[in-house]
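Here is the structure we will look at, set down as structure tokens.
In this view, the complex is presented without one of its protein chains, the others remaining in place.
Moving on to chain A:
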Amino acid sequence: MAQSVVVQGKGPWRPELLPAAPSPCLTCVSPSPLQWASAGTRWAAGSGTWRCGSTPPSTRSGGDGPDIYKGKICSLKARALLIDMEEGVVNEILQGPLRDVFDSKQLITDVSGSGNNWAVGHKLYGYQYRENIVEKLRKAAEHCDCLQCFFIIHSMGGGTGSGLGTFVLNLLEDEFPEVYRFVTSVYPSGEDDVITSPYNTVLAMKELNEHADCVLPIENESLFDIVNKIHQMINSGKLGSTVKQNSLVTSSAGSAKTVQEKPFDAMNNIVANLLLNLTSSARFEGSLNMDLNEISMNLVPFPRLHYLVSSLTPLCTLADVNVPSRRLDQMFSDAFSREHQLIQADPKHSLYLACALLVRGNVQVSDLRRNIERLKPSLHFVSWNQEGWKTGLCSVPPVGHSHSLLSLANNTCVKPTFIELKDRFMKLYKKKAHLHHYLHIDGMEQSCFSEAILSLSDLIEEYNELDATKGLS
């Protein structure tokens, strides 16, 4: 089956998306590739298998990964490229429990970092490391029987993830034009410590607009809220001890670590879960498979409108395994509540262009239909897609759950986020504050800025036009 390659960068301030995150394709280097293929998995990682410091599959309970991976852990390698212009994070990974999963040949690092400067990341390091990156990408792609998509994971507010990350995005389009490019971007919040983050973000947005097939924006605030909510649920005493620890969407299931996790670990794991759920139907069997290329096909009506609001439920499972229908319906309702979203937005009061529901576990088509019928009336869909939902049913639930739901919505509710971003950008740009740091860099000109803000404005305008049709349908 088709495989994915993950490209990662790290912004100095943004929570590192540790590689535990969306463990992509782990190539089974052991002999029988045919056996592997016929097990129906393109992704060696069973759900939840490869998280931060996870234990080898053979010692994990739950057995939702294919059996053939038992005892073969040392030969599994992530189809991933880790890129950072500082060494700290990557070194940590190489010393951590996942060190065998990543090959030293898959790393590109430097020492001095990008100084929170998009231009340094994109123009300077981009130019410098271009050959190196292309070569490593080609090698990774060669290992794939059938390469279907790239996942890029980065933050928008810094220098490396934002600048070099979008440079790599461009590269991917040039070198592998047929392969889908999915981007998971962590957007900075209003109170971001990095003063230049609006510049970095807007400059990166232009690249995303033009070169990404699909973007899943993430906001730290949302991740933080989810983490807090879970803490409350656990500590409230009511649910307390009945919450299954390994079912937390913030946990790395089967983790060998008993030490207190670092602050961003929990938040990062949420994103890891997002990507695992996204790819579950591609990895496991189900009665209605949903592939990655179908996501783009169904959810992106016009090329530039490819920003999807994602929402994950449940956040944790109660130990009570008998889940009556009502609880199942609650899961669907939750998916449309703001508390489960990974960005701060209000889709219910905006316009849906398309919506996808990827269900995992013992959920059948009748449950799906019942809930769509129930929830539809409270949602506003664009006139030319009144009944358009994209649905997928995967039989294998995530570790610790009997079922789960990922909803991806293409909704005009992202507009306010972009408008705010534009405002923050303009505040700085009007005064030309900090601009000289960027313009110093070879290849960087004022026009880069004006083009970027124009791109963002156009995007906002497209959303405006669609919003204007609301109420006419």
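Here, contacts are C-beta pairs under 8 Å (C-beta built on N, C-alpha and C of every residue); 3 or more make two chains touch, one makes a residue touch a chain; residues count from 1.
We adopt the following convention: contacts and distances are computed from a predicted model.
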Which of the following is the UniProt-recorded protein name of the chain this complex doesn't show: "Erythropoietin", "Histidine-containing phosphotransfer protein", "DDB1- and CUL4-associated factor 13" or "Tubulin delta chain"? "Tubulin delta chain"
Could you tell me which of A:Leu169, A:Cys316, A:Ala354 or A:Val414 touches the chain that is not displayed? A:Ala354
Using the definition of touch stated at the top, determine which of A:Val168, A:Leu203, A:Leu299 or A:Val399 touches the missing chain. A:Leu299
Which residue from A:Asp193, A:Glu285, A:Glu339 or A:Glu451 sits in contact with the chain not drawn here? A:Glu285
To test your reading of the contact rule: which positions on chain A touch the chain that is missing from view? 1-2, 37-38, 40, 42, 145-146, 148, 285, 287-289, 291, 293-294, 296-299, 301, 325, 354, 364-367, 369, 372-373, 376, 382-391, 393
